[in-house]
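A single protein chain has been removed from this complex, and every other one stays in its place.
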Amino acid sequence: MIATQIFFLITGLVILGSALMVVTTRNLIHAALWLIVTLFGVAVLYAILNASFLAVVQVVVYIGAIAILFIFAVMLTHKEMRDRGPQLNNGWWLNAIISLLTFGGLFWMLQSWSGVSKTAADFPSGFDAVGQLGRALISPDAFVLPFEVASVLLLAALVGAVYIAFNRK
Amino acid sequence: MNFWFDPVNFIAHWLNSLLVGWGMAEWLAALIIQLVGVVVLISLMMVFDVFLVWVERKVVARFQDRLGPNRVGPFGIFQPFADIIKLIIKEDITPDGADKVVYNLAPILSLMSVLLLWAIVPLAPVIFGVDLNVGALYIVAAGSIGTLSIIMAAWSSNNKYALIGAFRQVAVLVSFEIPMIATMLIPTILAGSMGMNEIVHGQQTVWYVVLAPLAALTFLIAAIAELGRSPFDLNEAESEIVAGFHIEYTGMKFGLFYAGELLHAFTFGGFWAILFLGGYHFFGLENLGPLVAMVILFAKAMFGYWVIMWVRYTVMRIRIDQMLAFNWKFLTPVAFVLLMLTALMNTLLRNTPSAVYIVGMLLTNVILGWIIVEILRGFSRRERQRTEGIASVTAAAQH
Partner (left out) sequence: MQNEWLYIGLFFVIGLLIPVAALLISWIVSPKKPNPIKQSTYECGMETVGENWVQFKAQYYIFALVFLVFDVETVFLFPWAVSLGSLSLFAVIEGIVFILILIAGLVYAWRKGMLEWV
């Protein structure tokens, strides 16, 4: 119990800190690398919750594909990779007030919810998470339609990429 | 509890009773025992890595019809130690404009991504790091950390040739992951689980290389590309961009990249052995004891590593556009068609006696392989006719 909380707090601090660095650092590639730290922190959160499949999928898809796509995009389009503008825009005090109000509201709502202080239930022994997920994805009264629609969505993404990249030719 | 048949648990129990006897809390003792296990496994792999340097140099020498290192110690066996000492005492030159943190982090991440893979390798039925039930995707995840370290190394070196080499290398690495993952799905289907332990368990009666030889071949090709070795070694295209993404690295940092690459090759030899060649199973010999099983697995991994080295020192390097065309136009469709056929045949033949099952799967692979070879022959025949047609027309025009 106490160890899980300590790990969660450390991971949460790492995620928040690196997310802050993503938006405040001036060097674009550094921002991409801090984003990778954030995504890795989320994967660690999944691992703490024993969601092994989600943790590895997070690393494989987000860090192994999407973060690399970000880095390629930054390197391909920017000659000058430093942002020289000011860090704060003119209405920053209004943004700060709105953020604080939102945060206060969320905090007040969450502290009256009992789930905040409960730890996640352990899996029953012999629980085959990936197998259950597979069966759920296939059975007609569970998620087979979203499963097939996901493939059509990926096809649409591919066709869209071809159209955008090659229609100018 | 016997030492010979269950060494890890025996030692763990002994250490546990020792530490608890000294008054340590139960959870702290468990943590320290796990830590000792991790340190032992990693140290074993690092020591083996040093031995691999010697193996690589001797094997390349024999392929090139020469002797290899034979001065430092009997048969040159202390050569890697000399290499390590040389790398340690070399001066560490950081180029101008290099981004210090990222520059130093890249070789560390590169070696770490390979060491992470050994946590899930089942060395014996009772000796393994952790029985993760998502082992196959974990391999891909550790590989993607390695890919990231290449980009970090190249970008922080502030050298445009490093960047060119790294971009090409990352494009190849990323492309060849698709056939690798698709062929890793095939042992998953045959064993019913992604975990390495279950996959080895499923090969007790017959190895998966018999049930899916085409998948084993495709996995080997994709793995060789993933390792960044010849014939896919753009990052070290010596005649083109010198050392690719690690141009600006000297001394021990280069040593970490090099050691990481060799250990990565051996690790993938090991995974080829686990996924397709039956892991530590060898006609019942592994029942003699876990240490025997470990030796069997290492022997098979060395065989896989030898095949990878054999391909490296025999075949020429391929151009990047040929490589990417080979991947997206040949390997990926082959891998997916094989996956569909294996799933179909597995379900159709599931309840038949095992001899019918084995012959059915083998026949599927052989027929698919024959169809692919016929398609390739037709394609090359048309190419040959086209170029000969052009050649004969130009020859006729010249006379």
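So that you can tell them apart, the chains are marked A and B in the order they are listed, and the count of residues begins at 1 in each.
Keep this in mind: contacts are C-beta pairs under 8 Å (C-beta built on N, C-alpha and C of every residue); 3 or more make two chains touch, one makes a residue touch a chain.
What you are looking at is a predicted structure, and each value in this text was computed from that prediction instead of being measured.
Chemist: Have a look at B:Val102, B:Ile127, B:Ile150 or B:Met194 and name the one touching the chain we're not showing.
Modeler: Residue touching the absent chain, from the options given: B:Met194.
Chemist: With the missing chain put back, one of B:Val315, B:Met340 or B:Ile390 would touch it. Which one?
Modeler: B:Met340
Chemist: Just checking the interface: what residues of chain A touch the absent partner chain?
Modeler: Contacting residues on chain A, toward the hidden partner: 3-4, 44, 47-48, 50, 52-53, 55, 57, 60-61, 64-66, 68-69, 72-73, 75-76, 79, 128, 130-135, 137-140, 144, 147-148, 150-152, 154-155, 157-159, 161-162, 165-166.
Chemist: By the contact definition given up top, give the residues of chain B that touch the hidden chain.
Modeler: 27, 34-35, 37-39, 41-42, 46, 87-97, 104, 107-108, 111-112, 115-116, 118-119, 129-132, 136-137, 158-161, 163-164, 167, 170-171, 174-175, 177-178, 181-182, 185, 188-189, 192-194, 242, 247-248, 251-253, 255-256, 320-321, 324-325, 328-329, 332-333, 336, 339-340, 343-344, 346-348, 350
Heads up, the rule we're going with is that only the chains that are shown with their structure count from here on.
Chemist: Measure off the straight-line distance from the CA centroid of chain A to the CA centroid of chain B, and report it in whole Å.
Modeler: 29
Chemist: Which stretch or stretches of chain A touch chain B in the complex?
Modeler: It comes out as residues 3, 29, 33, 36, 52-53, 55-57, 59-60, 63-65, 67-68, 71-72, 75, 128-131.
Chemist: Can you check the complex and tell me which residues of chain B touch chain A?
Modeler: Chain B residues touching chain A: 27, 102, 132-134, 137-138, 140-141, 143-145, 147-148, 151-152, 155, 163, 167, 170, 174, 177, 193-194.
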